[in-house]
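Taking it in order: structure first as structure tokens, then the write-up.
Complex shown without one protein chain; remaining protein chains in place.
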Amino acid sequence: MKVLSKHDFNDFIDALISDETYHTHGVKSKGEKFVFGPLESHQDLRLDYDTTILPPKKYLLPQYETLIECPLSSPFEIKTEHHEKPIIIIGVHPYDIIAINQMDAYYFNEDISKSYLERRKNTIIIGSDIINTHDKAFFGSMNTAHVDTGYDLFITDLGDKVTIEIGSDRGQHLIQKAARVREATDVETQKVKALRLAAQGKAKRGMKIEPNQWYSLLDQNYESNVWKQQSEKCLACNTCTLVCPTCFCYDVNDEIDLKGNSKRVRTWDGCMLRQFTEVAGGEVFREDIKERYRHRFFRKGKYLPDRLGFTACVGCGRCSIQCIPDIADPVKVMNLVFDASESFVEDLETKPKSIPVETIEVNEEDAKPLHHPMSATITNIKKLTEREKLYEIELDSGDALHHMPGQFVEVSIMGAGEAPISIASPPKKKRFDLVIRNVGEVTNKIHAMKKGDTIGIRGPFGNGFNEEELKGHDLLFIAAGLGLPPLRSLIAHVLDEEYRKDYGKITILCGCRQPCEVLFDNEINNWKNGEDVNILRTVDKCPDGECWEGDTGLITKLIPKAKFNPKQTMCMIIGPPVVYPFCIQILLDLGVPENHILVSLERRMKCGVGKCGHCQINNLYVCKDGPVFNYHDIKDLPEAFA
Amino acid sequence: MTKKQSKPKIAFFDFASCEGCQLQIANLEETIIEVADVVEVVEFREVMTEQAERYDIAFIEGSISRPIDEKRLRNIRKKTKILVALGACAHLGGVQRLGNQWSIKENLKEVYPTAKPADIKNNEFFEKPRHKAVDEVVPVDYVIPGCPIDRTEFIRVVVALLHGNKPPIPDYPVCVECKKKENVCLFTIGKFCMGPIARAGCGAICPSHGNECEACRGYISHPHKDAQIDVLEKYGLSAKEIMDRKTMYTYRYVEKEKQEEEA
Partner (left out) sequence: MSTTKEVSITVEHVTRVEGHGNIVLNAKNGEIKTIQWQISEAPRFFESFVRNRPYYELSHITSRICGICSIGHALASLKATENALNIPISSQTEHLRKLALHGENMQSHILHVGYLVAPDLFRVGSVFPLISSAPETVKKIVSLHRLANEMSDLICGRTTHPITLVPGGFSAIPSKNKLNELKTRLEKSLQICSEVAQVILDNADKLPDFTRETEYIALTNKDEYALYDGMIGSTDTGTHSVEEYESIVNEFIVPQSTAKYCKHHRESYMVGALARFNLNASLLHPKAKALAKKFKLSPINYNPFMNNIAQIVEYVHSVEDSIHLIDMMVDNGLNREDKPSKIHLSAGRGIGAVEVPRGILFHDYTYDNNGLCTKANCVIPTNQNHNNIQKDMEAFTPQLLEKPKEEIKLNLEMLVRAYDPCISCSTHYLDVRFIDE
């Protein structure tokens, strides 16, 4: 531990501020509150602050960030990003340092975000000990009052002196600007320890369980009355997620200006807003305020621990301080749930790590700009119905998509946005097919396009059908409505003579609302000619005057008619949400084992890479863990078939 | 947009208003020239003499209060492809809608105490609601809310319409924009703000300057009003005070509730 006089420390701060190679930011006052912002002199710096309005996450994931900027007329002429000066942030409390590490774990998990990584590397953290504590802070209960790593420098204000701990080479380099830095004496070190102990003690607010017990408590209390009682007062203003250091969901929107330039902009989003789970067709998957309110606690205490292994709350107290109806306080809420629970048995096997979290190292080469689309050309368009068209697409690079049946792509139209569309063709060909229904702004624009036009493609994304799981079995396909295109990719694949022998008997059940909505009529008729293939078709109803040879009635009526061996058959169902519970029940009743049923679920997919948070079904991301799920794995997920 | 295509014709009309929203168009300064590059302004009484027979987009500012205004508005609706309500008066009825609390007789008496009964005898508005929003008279395609409108939002809407997109008007609360700006929340310094149920898109301009949000852009589509009332009671305000107090722009919702209660 090093130490220098306050006077020299102030000079050090001023030296950093006047150094043109950095932006120097730190905690300063704003009215009666505190914020992180640019410093003009050491006098601005307020190391005695209790907490800031917004956490330092705004430096790593800005409130508004341009992901892509290009002229509308040439959407792949993406302007190169500028390289910013490094930013020094002075005064980051330990709990916020831990939160930054948690954010790293998230943004470096699997798909590494290049823009996040660049900003992270460009950020120099000077942490500081907590001197004043807000009444609502509870970092003492969460064991986040102190960190040993995660910073470049760490300072403790002792009044007339300031101690400094060096956490990295960069920190070592910076400290050379300071004069008369010496080793700390034992007394000085003791003072620092005492200060830390005091802070820890102050921010313990009587939480009745340990942080890593949140997991079991929540797991056992999904249906607790507390969620409804508390959420009745909720305004759904989203403040809690905006001010939270461990909330980092985002939305992406396109903007166009008068001169015809467009931008794709990332901005903070939150699960408390109603539109968070709203899809183009108008459905809202988490509409009730109680569900959204509950989701926030589960995300922190159960879902992120499931994915990354630690409880995602650092006890800063910001949500509690700024929630107007005062229902966001995790200590209060966990205690209420604990009191209301009939019994609480700690599940030792699934106990997540105690925070703090280790710093993550990443390989820069693995980082990608996650939102840049590839350019592709529409090679053919076929009108299928009044609302649906088939687009045949090839990547301009000449590569194949290398997709698995069941995966999807994000189709990008600069200026309008992106739409997630399942791939409707088998992986063998370079060209791939998309069936697109005209239902929203992006799909509207796609429908106006012509053969030869260029579009953007990102992907393929998601968990497709696992061939190994299916080989050696009979297959039953249940395709309702727009569920047929993604199943077509698998059907065409298994019917291909190269692969046909890997699979047994094939039964295909197709249904839609009326004859005029039938997709791929000719192809289906061709499939009938395949070896050991049985096809049954139905429409919900057939209007007078229309010609229809198949059955009439819901697709569920077809299942018992299909002759198949339940124990030997893998069943794939894709259709609108309402179809699943009924079809699944019939299959189970017929003796199909739970793990022989595969479904493809859809939610609002935006990023496709498990970062933006919109497609969550409880703890799962449809874009990463799905869209294809094994029923056995999700049968107990409350939000799967709601 | 190709150069061969002619520019869309846009026009501005005003009814009962302060004309502040149209002034925002003039306040676009140099950007007006960029706007004039992509649209043709064919009628705008406040700044030009010319008129036209057909419009692609008609912007309507002001609330509608008399039969003659309704007639003029219907005529405009016939002549235009797209009709956009511009500002709080056109969207909700404006502050003047508060006058609907009293009968026209009472209003006239208050403002013109020396008026003779004969002068108001033939007034046909006696029992009917007076100031109305534009969509209470003709179908409205889009709304640009606010008192006054935000001129950058106006540009965004024009650009969206030119590209065949839906105008990007947010449907989330002002709190979202206020927090992103890291403003000190007015509730934490003892003030009462309509932010949690008011529609964002203004950049939380009033709270950013220390003033409570007055919901001049109307409420979001699904405001949690019951929760709001609960919060207010915590601050020692009764539900009645809320309904009466913070209704400068939102008297339309009060009227609607009263109608629903009576029905």
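Labels A and B are assigned to the chains in the order they are written; within every chain, residues are numbered from 1.
Note that a residue touches a chain if its C-beta (ideal position, glycine included) is under 8 Å from a C-beta of that chain, and two chains touch if they have at least 3 such contacts.
None of the values given here were measured: they were computed from a predicted structure.
*Asks:* Among the options B:99, B:170 or B:201, which residue touches the chain absent from this view?
*Replies:* B:99
*Asks:* Using the definition of touch stated at the top, determine which of B:29, B:53 or B:261 touches the missing chain.
*Replies:* Of the listed residues, the one touching the omitted chain is B:29.
*Asks:* Even though one chain is hidden, which residues of subunit B still touch it in the full complex?
*Replies:* Contacting residues on subunit B, toward the hidden partner: 14-24, 26-27, 29-30, 32-33, 36, 41, 44-50, 62, 65-69, 94-96, 98-99, 101-102, 106-108, 110-112, 114-115, 119-120, 122-123, 125, 131, 147-148, 189, 205-206, 208-211, 214, 244-245, 248.
Throughout what follows, only the chains that are shown with their structure count from here on.
*Asks:* If you average the Cα atoms of subunit A and of subunit B to get two centres, how far apart are those centres in Å?
*Replies:* 37
*Asks:* Write out the stretch or stretches of subunit B touching subunit A in their complex.
*Replies:* My answer: residues 1, 31, 34-35, 37-38, 155-156, 158-160, 163-166, 168, 171-173, 175-176, 179-180, 182-185, 187-189, 195-197, 222, 224, 226-228, 230-231, 234.
*Asks:* Spell out the residues on subunit A that touch subunit B in their complex, using ranges where they run on.
*Replies:* So the residues of subunit A in touch with subunit B come to 30-33, 35, 53-54, 58, 63-64, 72, 232-239, 242-243, 253, 255-260, 267-268, 270, 273-275, 289, 321-322, 324-325, 415-416, 441, 444-445, 448.
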